[in-house]
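Mind having a look at this structure? Questions to follow.
In this view, the complex is presented without one of its protein chains, the others remaining in place.
Letters A and B mark the chains as written, and numbering starts fresh at 1 in each.
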Amino acid sequence: MEKEQFVTIEGKRVPIEGEKNLLELIRKAHFNIVTFCYHPELAAYGACRLCLVEVEGMGIVASCTVPPKDGMKVRVNSDEIRKLRRINLELLLSSGNHDCTLCSKSNNCKLQKLAKDLDVTEIRFKSKKLDSHKDATSPALVRDHSKCILCGNCVRICNEVQGIGAIDFAFRGFRSKIATAFNKELGQSHECVSCGQCARVCPTGALMPNSSEIEEVFKAINNPAKKVAVHIAPAVRVGLGEIFGLPQGQNVDGKIAAALRMLGFDYVYDTAFAADLTILEEATEFLERFKKGTNLPQFTSCCPAWVNYVEKFAPEFIPNLSTARSPMQMMGPVLKADFEERGGKREDLVVVAVMPCSAKKSEAKRGEFYVDGNPDTDYVVTTVGLARMIKEAGIDFVNLENEWFDMPFGTKTGAGVIFGASGGVMEAALRYAVAELDPGNARSVKFTSLREPKVFKEKTVTIGDVKIRTAVVSGLKNARKLLDDIKAGKDHYDFIEVMSCQGGCVAGAGQPQFDGWTPRKVRAEGLYQEDTELAYKSQDNSGVTALYGRILDKIGGPVAHKLLHTHYKSKKFRVGEDKVK
Amino acid sequence: MSNKTIEQIAKEYNAAYKKITGRVVICGGTGCIAGGSLKIYEAFQKEMEKRKIGFCLQITKDCHENYLSMSGCRGFCAQGPLVSVGDVFYTKVKEEDVPEIVEKTLLKGEVIDRLLYHNPANNQKAKTVAEIPFYSKQERILLHDCGRINPEDINEYIAHGGYAQAKRAYTQMTDEEVCKEMIASGLRGRGGGGFPTGKKWDLTRIEPGPKKYVICNADEGDPGAFMDRSVMEGNPNAVLEGMMIAARAIGADEGYVYVRMEYPLAIARIRKAIEQAEKLGLLGKDIFGSGKDFKINVMEGAGAFVCGEETALIASVEGKRGMPKIKPPFPSQCGLFGKPTVINNVETLATVPKVLEMGSEKFRKIGTLGSPGTKTFAVTGHIANTGLVEVPMGTTLRQVIDDVAGGTTNDDGTVNKEAFKAAQIGGPSGGCLTREHLDLPLDFDSLKSAGAMVGSGGLVVMNDKTCMVNVARFFLEFTQRESCGKCVPCREGTEQMLTMLNDIVEGRATLKTLENLEDLAKAVQKSSLCALGKTAPNPVLSTLKHFKDEYLAHVVEKRCPAGVCKALARFEIVADKCKGCGMCKRACPVQAISGTVGKPHQIDPKKCIKCGGCKATCKFGAVIVGA
Partner (left out) sequence: MTDNFTPVANILKEYEYDPSKLIPILQKVQDVYRYLPEDVMRYIADELEISPAKVFGVATFFAHFAITPKGKHIIKVCNGTACHVKGSSFLINTVKDKLKLKEGQDTTEDMLFTLECVSCLGACGLAPVMVIDDVVHGQVTPAKAVELLDAVIKQEAQYVK
C-alpha cells in the first residue's frame, strides 16, 4: 500500500486525496480563502492573486495552480501574505464603482465579503474607472463594467462550458474589459443566447439577470383594472429557500404560494401544470415522428437558451426541434384563453412567470408569443427576483404557513415537477410514452441513469420490439459535440433532451448563486422527493385532461397547435458571402 | 535542392573569393540605413559603372575585381553610416563622398583622412577597426561575423565555417550528447532570466514526442535594446544554425522565429536565410542525410511587449491574445499547441554554434565561473559611442562605459566621464546601477545581488542632468502600457504606481505617497503572475533605494533637481546671457517667446508648452529651467 501523503497547512497535517491544486486542499482544511478567478467548474486562470500562499522552499505562489506534493509546508496567513492579500484587494476596490449600498449584489458579493472579512476601512489608492455605464439592452442580463474585476469567469464559462464565446477580453492592460464582438451592447450581440451562466459565475455585480421587470409587476398588482396571475417553475421551489437561510434544496412551494398571495397576486399557479401539458404535446409529437421516422432525433425545446442556440448556431437542426412550446409559453396562452372564456379581456390578465432562468426573459419577448401586441407572458421574474419582492414587501418568509396553489392550474404530476432537473423532461416524456405504448406496464421502466449528476446520459427503452434510444445532455458545448457526432453519423438517437445549463434548470442563472455539483444534486433531490408524493405520469393530471375537454380539444389538434406550438427560424448571422467574387 | 555538401560550397566560395581584388562593405544595419546607407550602396554601384570598374554584388565563380556588399549592423551606430574598403574603415559617410572613395581608396589605396574615426581619447585618427578602442576593447565572438559577412549570402556564412556544427550535431552526435555538451558549457539564456540552456534542452528532450517545437524568441521589446535585431540583421544564419542544433537536441521537427514587426529588415534577412537554407537542403527533409526533418516558420509579432514572456509568446503563435499563462506546466512539458517546446532568445541560439565549435571547455574559460561566455550590450543614452558591444561576462561597468563606449557625455555630447550618474541595465525590468557599482562585474549573479539584472542587455547611460524620478516614471509608464491586464497586481498596481509617480513629478505628492509607492511596488513585485509584472517595479525600487534624495526633493521641496520634470519646471531666459539673436523665438513652436533683435527675450509662461526647443537651440546657455 502506498504511503499516505500530507501537506502541512499552518501546522496542520492535511492528507492529499486527489486534489488538483493546493487551494482545494487548503479549503478542505477549512481555511476558506476567498478568491475571484478560481472556479471549480472552470480551468484555473491565476489572475486574481488572492489565493497566494507561502510554500517553504518555493516562496510565494498562487495556490490555485500549484499541485500539492507530499511534505509541502504552507503558510496561508503569514504577515507577508496578509499584506499582499490586502493590497490586492485594495487595488480591486480602487478600480471601479464598488458602492455596496447601491448594488443589487450586496450580501451576495464575494468582493464585498472579502472587504468585510479583512475589515477594509480605507483604500490607499486613488479611485479609478468610476464611470458606471449599465448595459441593460438585453432583456436577459445587465452588465455594469464599473463593477467588473476582470476575473474572466464569464469569459471562460461562455467558452469552455457553453462553447459560444459571445464575450471575451478586449483591449489591453488597464483598459482591458469584457466585451462582446466589436464592443456592442449585449442586446445587439449576434452570439449571446441569454443562458446567463456568465452571471452565475460572476463574483460581483458586474453581470446579473435583468431585474427591471419587478417594478412593472408591482405596478400591475397595484392596478385595480388588472388581474395578475403568477406561476412558479419547478426549480424555483428548491432554490428560493436558501436565500432566507433555509437548507439548500428544501422544497418551499407551500411558503411560496403563501408569499405570492401576500404580495397581492390574484391567481397563484404552478408551472408544473404546464409541464404536464408540454409532455402530452411533445411526447405525442415524438411518437408520431418516431412512427414515421421523420425529423429524428427530436430535440426538446423547453430550454429557451438551447432554442436560441439552434437558431443562431445550428439552424440545420430546426426541423428536429419539437414544435411544442415550453411550459412557460404554454401557461401564458392557456391562462389568457381561460380568462377570455370566462368573459375577461386578454389584456386585463397579466401573466407573471417566476423562473430560475435569464433566457426565459428573452423567450417571453419573442415576436411569436404576442397576440395583437399583447404578450402571452407579460413578465418574467427570477427566483432571486422573487426573493427581492418578498423582502421589499417585508414578508417573513421563513415563518409562513404552507398554502396550496390555486386550481385548476395548480394541479400537477411528479412528471411535471421533475422538469427542473436535467433528465427530468426525458423521464417525464418516457413515462408518457411507455404508458401509451404498453399501458399494462406503465411503471416498469426505471430511470436511474437519467438522474445521475452527469452532463451526458443515455437511456434506451425497449417495449416489445420497439426500441427508443434517448440521450440527455446539459451544457451547450456538450450539446454541440452531440450535434457534431450526429452530423458525422457517429451517434444515433431518437429523442434528445438538451438543457443549456449543466444540471438543468436547478442550476439556472436566476437561481441563488452557487458553484460545484453538490448544490445541483441537492436541489434536484428536492424535486425527485416531491415526485414521489405525486401522480406518476402527465396523463394523470386531471386539470390538464379537463382543459383539453374545455378549451384545447385534442392533443396535437388545431386549437392545441395554435396555443401550444410554435415555429423557429434561422438566426445565423453571416457577413460577406455575397462580397466574395 | 542542392546536392552539394557544405564542404563543397565552402571550397567553391573560397576559390571564387580569391579572384576578388577589392571589397567594399557598407553597413546595412537599421541605424546606418536610417542614415542613408542604401543610397550609398547605390551610389557605389553607379560610380563603378560610370568608371567601368568591374564589380559584383554576390560571390559567384564569374566574379573578378571588386565585391560590393551590405553587411549587418556593425554596432558603431553613433558613427554611421559605416563603410569599409578593404581594411580602411570610414565613418559618417555621405552619398557625396562615394566618388572620392572610389577614386582614392578603392583605385589608388589612398586613405581619406576626413572620413576616418577620430579618437577623442588620444586625438588620433583610426585607419582600421583594430585601432578603434570601441572595437579593440571588445571580445566579439557572437558578433564576430556581423558586419564582416554578407548576411544575404548563405554561402559566405558556410565559407566561414557555418552549418558545420549543425552537421556535426545531426550526423556525429546523439541528442543526449548535444544536451550534455551544452550543459557542460554552462551557457545561460541571454533573454533575461539566465536559465541554463543545456538544462532547458535536456528537460524537453526527455519529454515524449514525436511532435516538439523550437521557438526563437526575437520579440526584443525593451526600449533601448537592439542586440537581437543586430544579430538577425548581421548574421541570420547563425540563428538558424542554433535552432537546428536545438531541434536536434530535443527532437523537434518544427520551429518558429517570433520577431517583432518593428524589425522589418531583420524579418527580411531571416526569411531570406531560411529560403536559401531550404534551397541547399539544410532545412527541410532528411537533414544531412540524418533522416531527421526540420522546418522553420517566421511569425511577426503584432506589437505587444508582453509577448517576450514565453507563455504569452506561445499564446500569440497559437492565434490568441498574448496573455501569459500560469506555470507549471512549463513549455518544456506543455508548450506550443500543447507540445514540448524549447524557447531561447536570438543571442542564445546564435551563440550555440560557437559553443560547439569551441567546445564546452574552451567556452567556459571566457567570462566568469557562473556566467561563461560573452554578452552583448546595447549601450545608449548619454554616451559617446552609442552602439552594440560584446564583452566577456564579468567585465566591469566602468570598462564598458569608459573603455569601450567612450565615456559618459554631457547634454551637448562632449565626453565627461565625471558626468556619469547612473546606468539602467536590463530595460524596464532591470534596475539602476550607480557610481558605487562602476566596478561591479557585469554577470548574472553579481547584477542580481546588486538588485539589477542582465535582462536582454540594454544599458542606458545617464549623466548628472538626468532626473531619476523621471527615468523611473518613464520605465513604469512603459510597463504599465504593456501590461496585458490579466493579473490584478500588474494591471491595477502599475496603474496606481504610475499615478503616484505622476503625482510626484507634478508636485502633488506627500511623504505618504512615497511610503505607499514603496509598499505597492513590493507587492506588485511579489504577487504578479508573470515576469513582466514581477519586474515592473524594479526601476522604481532601485531608484528609491539609490536616489531617495531626488524623490524627497520632488515631494518635499516641490523641486526637480535636474530641472527635467516639466510641471515643476519653468523655462526662463537669463537676461545677462541672452544676446537677442532670436534663435529661440524661431524655435518656439507656440510663439511663447517675444523680444526684439539684440535685446534680451522673454518667455510667456502661459503660452509655453515646455517643449524645451528654446533651450536646445540657445547657443549661449541663456535658457534655463527654474525649479
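A few points about this structure:
In the analysis below, a residue touches a chain if its C-beta (ideal position, glycine included) is under 8 Å from a C-beta of that chain, and two chains touch if they have at least 3 such contacts.
Predicted model only: the values in this text are computed from it and were never measured.
When the missing chain is restored to the complex, the residue among B:107, B:299 or B:415 that touches it is B:299. Which of B:6, B:25, B:78 or B:440 touches the hidden chain is settled by the complete complex: it is B:78.
The chain omitted from view is touched by exactly one of B:105, B:348 or B:466, namely B:466. In the complete assembly, the contact with the undisplayed chain comes from B:261, out of B:130, B:261 or B:556. Note that of A:101, A:121 or A:183, the residue touching the chain absent from this view is A:183.
The missing chain lies against chain A, touching residues 159, 164-172, 179-183, 190-191, 574-576, 579-581.
Residues touching the missing chain, restricted to chain B, are 30-31, 34-35, 77-80, 221-226, 229, 261-263, 299-305, 316-323, 337, 378, 380-382, 386-387, 424, 427, 458, 460, 462, 466, 474, 478, 484, 586-590, 609-613, 616-617 (touch as defined at the top).
Criterion: only the chains that are shown with their structure count from here on.
A separation of 55 Å divides the Cα centre of chain A from that of chain B.
Of all residues in chain B, those touching chain A in their complex are 304, 321, 323, 325-326, 328, 480-489, 491-496, 499, 516, 519-520, 523, 526-529. Across the complex, chain A meets chain B through its residues 44-50, 52, 60, 62, 65-67, 80, 83-84, 87-88, 91-92, 94-95, 124-126, 128, 149-150, 152, 169, 171-176.
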